[in-house]
Structures are given as C-alpha cells and as structure tokens.
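Here the complex is missing one protein chain, while the rest keep their positions.
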Amino acid sequence: MSEPAERLAVRFAGLDCVSPIWTASGTFGYGQEFAPYLDLSDLGGICTKGISPKPRGGNPLPRICETASGMINSIGLENVGVEGFREKKLPFLKASGTRVVVNFFGETFDDYVACGAALDAMDGVHALEMNVSCPNIKKGGVEYGTDPAVLQDLVRQCRAVTKKPLIIKLTPNCTDIVALARASMEGGADGLSVINTISAMAIDARRRRPRIATTFGGLSGPAIKPIALRMVYQVHRALPDVPISGIGGIATGEDVAEFLLAGATTVQVGTQSFAEPHAARRIHGELVQFMRDEKISDVRELIGGLQGGR
Amino acid sequence: MSEPAERLAVRFAGLDCVSPIWTASGTFGYGQEFAPYLDLSDLGGICTKGISPKPRGGNPLPRICETASGMINSIGLENVGVEGFREKKLPFLKASGTRVVVNFFGETFDDYVACGAALDAMDGVHALEMNVSCPNIKKGGVEYGTDPAVLQDLVRQCRAVTKKPLIIKLTPNCTDIVALARASMEGGADGLSVINTISAMAIDARRRRPRIATTFGGLSGPAIKPIALRMVYQVHRALPDVPISGIGGIATGEDVAEFLLAGATTVQVGTQSFAEPHAARRIHGELVQFMRDEKISDVRELIGGLQGGR
Amino acid sequence: MVRGEWGRDPLLPRAFSILRTVDGGCELLVKAIGRGTRLFELAQPGAPLSVLGPLGKPFAAPEPGRTDLLVAGGVGLAPLLWHAEVAAKTSCATPMHLFYGARTHEDLVLLDDIARTGVMQHLATEDGSRGLHGRVTIALEQHLATKSDRAGTTILTCGPNAMMRAVVDIARKYEVPCLVSVEGEMACGIGACLGCALPLTDGSRPFAYACVDGPVFDAARVVIP
Partner (left out) sequence: MVRGEWGRDPLLPRAFSILRTVDGGCELLVKAIGRGTRLFELAQPGAPLSVLGPLGKPFAAPEPGRTDLLVAGGVGLAPLLWHAEVAAKTSCATPMHLFYGARTHEDLVLLDDIARTGVMQHLATEDGSRGLHGRVTIALEQHLATKSDRAGTTILTCGPNAMMRAVVDIARKYEVPCLVSVEGEMACGIGACLGCALPLTDGSRPFAYACVDGPVFDAARVVIP
C-alpha cells in the first residue's frame, strides 16, 4: 500500500474545508469567472465579492493602479445586491462543491443587519464574512471597523440575525489590531479574516492628479504581506483559540505556510488571482510540495507552529 | 545669457535647504559612509542615525530581511550616544556643508528631554528630528507616538529645552495620522516627518522561525510608498501650513515630485541608499530632468500642487 | 493578458491586442512605454511569457457591402491591421481605408504589411514628417466630407482614448456607425477585478467591462473614459 497523501483538510469556525486555501473577496468575482482555470471544489472556500442590500454601481474610473509589488483599488464595492446574488450567482456557487462564504457590508447598521439576515436565510451560503472597512458616511468617512466599541456593537447586531458562522474581516488601518479582534469576538463573532486592504494613494506626477479617481484606495499584493503576517501573529498570540483566515499578498505555497505558522487556520488568495487566474491551484500544489519536502503529513501541524517568536 | 537653471532651494521650518532632497535617519549612517559616493553639500539635509543619551548596542541578529519591494529592519536603534555623536560624528557633518538634522529618541520622557537639551547646545546641529516610534517599555511595548495625548506631552517637554527647529517623525502604525499630526503641532513642533517604518514580520517557513531576531521589525522601501503618500496628503490637507518632510520608498525623481505634490516641502531618501549609495544624487538629477520636461522653474511650484484630490 | 517571468514587480499582466496568429502562437505589436513593456524589450529571444487569451470581443468581422474606415493611433494599429489582413485573406472584396496617425514618421510601423493588405492608406504625423501634417482625425474628416454616399460606411477605431473621442465626434457628425476599442487599466482580463468598468451612455448600471464585453464597443453605447 502507498503512503497516505498529505492531509489538507481543516475546520474553520464550524466549516469543514477540503483545504486551508480560500480565495479572497473582490478578487475572485462570484467564482464563475474562474471556473475555466481551476477546479473550484479543490478550494477550501470562496469569499464572494462584497454584497450589499441593494445593487451598487461603484466608483468612477480609474479604479485601479499598479504599485511596487502591489496594486491600489477603489472599485467602490460594486455588486449585484443581495437579491441579484441569490438569483444570478448563488446557483452556480452552490453547484460548485466548495464552501461559499459571502462577504457583505452596508452603509448603515441597518444595511448590515438587513444583508446579514437575508444571507442567513439562503440555502447554499455556508458562512458570512463581514467587511467593516467601509467608510461610514455619517462619521465623515472614518471606517466602521476602526473603533472597537462601534465594531462590537455592529457585530452583536449582525450576530443576532444569523446562526451561520460569522467571520469579521478586520481593517489594518488601525493602531491596535488586537483591540479590534477582541471587540469582534466579544460581539459574538466565530472567526476573523485578517487583513483587508491598506488605505493608500498614488499620484501621476506629470498630470498632477491622483491615479485613482477617488484619490484613496486599498493597497493589496505582495507589498503588504509583511504587515498582514504581523497582524495575524499579533491576533493569534493574544487570542490563540480564535480561528483566523490570513490574507495579504499570498502568492506561493510557502506564503501559505508562513500564515499558518503565524496562527491562521485558513488563508485567502487575493490579488494574485488577477496576475494568474489559476493562482490558487498553483499555490495548492506548492503547499503540498512544501509539506512533502518538510515531511508534514497534516497541514494542521503548521497552524500556530512558529517557534522562537516574541 | 543662458536661461537660469531650475531652482531647487526650499525653506523648511526655518531651515534653508539647497534642495528638497534629504536623506533619512538610519539609512545614511552619520553621512561619512556616503561621502565617497556623492557630494553631501548637494543634499538639502542629512538626518542622522537616531541618537540616544547613552550609546546603544542594538538588537541581536538577524536584524534585516528583504521582502517584496521592501525590507524589514530591527536594528534596535544602535548608536554612538549623544556624547559620542558630538565627539566622533558631528565634526565631519559640520564640515560637509549640508543641513544637519539629528534624529533622537529615548526610552523614557526624561531620556528624550535630556537628549534634546544636549543637542540644542551643539553648534553645527541645525534641527532636531524626534523619533517617536520607539516601544515604550513601561506601557508594554506600545509606541510612544501612537497616542495623541502622550505625544503632545512629549513634544511639549522637548520643545521647552530647544530653540532649534523641532521636527516630529510620525509613526504610520496608527488609525488616524492627522490626530498625531495635530497633537505634535499643538505640542509646539515646527514640522513633521511622515512616515517612519511600518510594523511588520517575516517568517522562514522551513525553519519555522521569524526572519528577524526580535520577531517584529519596520517595513520600508517602495512597497510602502503608496501608504506614505496617502499619509502625507492626509496631513497636508488637514494642516496645509505645516511643513512636512515626506518619507517612504522614494527611489526616483518622479517619486519626489509625487510627495511634493501631495504636500511635502522636503523628502527623505531612505532604503534606496542601501541599494545604491549614490541614490540621492541620481534622484536629484532625475528631479531636475522632470522639472525641465514639465517646464517647472522653481521646485516650490510642486508643493501641495495636486489637482482633483478629494 | 501577457506577463513575463517577472516575479512580484511588476505584479499584473499587461493587455495586448493580437496582431496576427502564426502557427500555434501569435504576434504582438508592443510599444515600450513603461516598466512592463520595457521588460519585454529587454527579454531574451525565447524567454518564456505567460499569455492568457484570446479574451473579450474583437471588431466585427468584415462583411460584403460594408465600407470600413479603420482609424489607428500608434500601436492601436494592431487590431485594425488584423482586421485588414482577415479581409484580404477572405478576399472579402470591400473597399477599406486605413487612417493611421502617429507623432512622427518613426512611430508609423508595419507599413509594408499594411500595403500588402491592399487597403487605401491615409497617413498623418503630428510633426509633418510623413503623410498629412496634423492629426489623423483631420484626414478622416476630409475623407468623409468628400463622400456623398456614406451608406454602409463604418468606422473602426483604436488608439489613445483622446483620439477616439475625436473620432466618435466625427462619426456622430457624419452619422456613420463607429466601433471603438477602448484603452484603460486592466488587472485581470476576465471580469473579476471590475477595474475596467465603463459607464454606459444611457446612464444605466452596472457598467460594461472592457475585458469581457469589449474592448470593442459600439461607440453609441459606452462613454470613453
């Protein structure tokens, strides 16, 4: 008999996933766009484009620009809305055989709650990922997710309307990521996604104009990996029992191992899927190779396995 | 008669500088290391390695590692101490014909004040740059510079002991850079340096260990430029009269123009001087070329000249 | 979308039009304008490239009875030359005009290949070093103005967005249908990043996406950014 293959399955906040590798919200469309390039059922999960109660058209152009080892985006959370999602996007995802994690947001608390409740009622939605990096119009553009008290309250209200695993996606634009993590857990979250994009800006010096129509956008890609890894580790060290989905610049199988060692249970491949639509598949293969090289039979051995950290 | 050459001189918080291009603390030694590679008198200013009241040996190895378009360092503020600086390093800098900006820090408020007072008394020191990104031992490793109230108090105490231009170097590890900028100015600062390194981490997945002995270090280089540019612009927009020295990933003449457009009066070349010791000279040449191409006769036309920003 | 063995910077692939297909591969016309395209220039012959495509929708194939006016600016020539070569190969005997403009004569490339297709050429350079002195849109307008019967005439244009906006204005003035191949930043090429969204002229949303719904659009339908 041959040796058993490497075991990749993990359990994240009650979700059984065939692999720790998910794809990140906003970088994998609604899944279908990528079906020609990889087998979606090999993914541990798919986080959808962020969904709001009503469809949104998003921001003016230009919306993206490249930076050193990264990119800035200000898509403006363009999406089909919660009803459009149920009708047009969910059936495909349901049939795809992967865990469907629906990223959602709102402009107001009520929006969040309405969206959370609608998604809770949908068969085929396995978990909810709350995006709290949205500028709060009433508070002068400050993100909902940067104030622990506001965040805890928001989480609590959404918790009340869903029994599905509720994952809070933390913003890195903060002094103290651990305080935001604690607030989320105290509000009743089941897990955390760490991190969303970092607020950033680029200028076209010759035209003397911002390269992004909205001036500010979110930085993603390998450039931010060291910051993301630091935040995952800080949260894990402070709250070792909380499931974390690590995100930020993941581009190789070794990157995945680094996030798992820092304390993540799953990871999400983001911007790299733009560079190569089959990125998650390649990364999956590299992770398996890494485990073989390092004689690791179960990927869970890696989780939180960093040695000598301070 | 030939056309007058492009004018590069700027005035920053009372300092007359031949160019807006300074070199950043910790990336240009005490100046002397770079004398073989460029004419220091062409620089608008040199920010020295951070000086503390007593000499410091710094952190264990490894102290540096490369990341995507960037690097992490945890040198641990190794320096010759304020007396060592006066004796061994200042004479050279004094003779170099550039503006000498001494970066300083302490482990306690008293350290800061002692260091500031000692530097105030030194002939040949043109300005002080206060590094507030140092972990405060008493407060459990939180940086001094992340709490506006603490920061304002610290600035005020240092302000009391020096009449020289006092520049506060802000930390980017914060939710609200504008609040820190305001606190510094209310404490009596003359200008701001934006930004210091971003807290980050790297892992060697095969050895399962942090790549930096102290686990966390500071991320610098082109990777962070979009974040730095955003913070410079935010501070400038909120406090248009405050002189800002823009820092973060500057590697080309066009990068300099971008920071000036965002509102910086001077900029600092950091990590790029490790990649090429003559970086500041090359960048100076590229800035002049940019001005020629764009028919800009005085560099001050660029400062705050961004159009269409929100 | 094309990417070299670049590692992590530049991060994203670059969008190119297919100039022509050659047994199993394809030819691209690339102008080195920035970091990515300059790396192509530096690459060794035989250096591996990763290519994702063909993607999106090309210009409508030539048809009998239609007179195509091709208006190219710079490397915008690529999809229009493809179009002209297809027409020549299928011996679709329609008259075809190519209006091809650039800054200076050195930027006018592939003139032999153009000649071989049999299209009628109207060259223009901004510095007057070749063909008409001025913008290519002047040549186009002169041509349209002298034509009394414009039935069946269709404009196909690819070039800088500013040029194409001018072309669209002319098409509107002479009431000629116009297809544009829009330029713009693209990250993914497959409709996932939503970076290439174009507002629709009727104000409706969601937008159209240049990478999957375009890059060729009926000019009446989209707002060129």
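When the chains are written out, they are named A, B and C in that same order, and each has its own residue count from 1.
By our rule, contacts are C-beta pairs under 8 Å (C-beta built on N, C-alpha and C of every residue); 3 or more make two chains touch, one makes a residue touch a chain.
Here the structure is a predicted model, which means the values were calculated and not measured.
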The omitted chain touches A, B, C
Would you indicate which residue among B:15, B:43, B:65 or B:132 is in contact with the undisplayed chain? B:65
If the hidden chain were put back, which of B:55, B:135, B:188 or B:305 would touch it? B:55
Which one touches the absent chain: B:80, B:132 or B:283? B:80
Residues belonging to chain B that touch the chain removed from view: 26-29, 33-34, 49, 55, 57-58, 60-66, 68-71, 73, 75, 78, 80, 221-222, 251, 271, 273-277
Even though one chain is hidden, which residues of chain A still touch it in the full complex? 68-69
Just checking the interface: what residues of chain C touch the absent partner chain? 5, 7-10, 35, 42, 44
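The working rule: only the chains that are shown with their structure count from here on.
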Determine, using the mean of C-alpha atoms as each chain's centre, which chain is farthest from chain C. B
Mind checking the centre-to-centre distance between chain A and chain C? Centres are C-alpha means, answer in whole Å. 37
Compute the distance, rounded to whole Å, between the mean C-alpha positions of chain A and chain B. 34
Chain B-chain C separation of Cα centroids, rounded to whole Å: 46
Multi-partner residues of chain A (each touching 2 or more other chains): 68-70, 221-222
Residue numbers of chain C (touch at least two other chains): 8-9
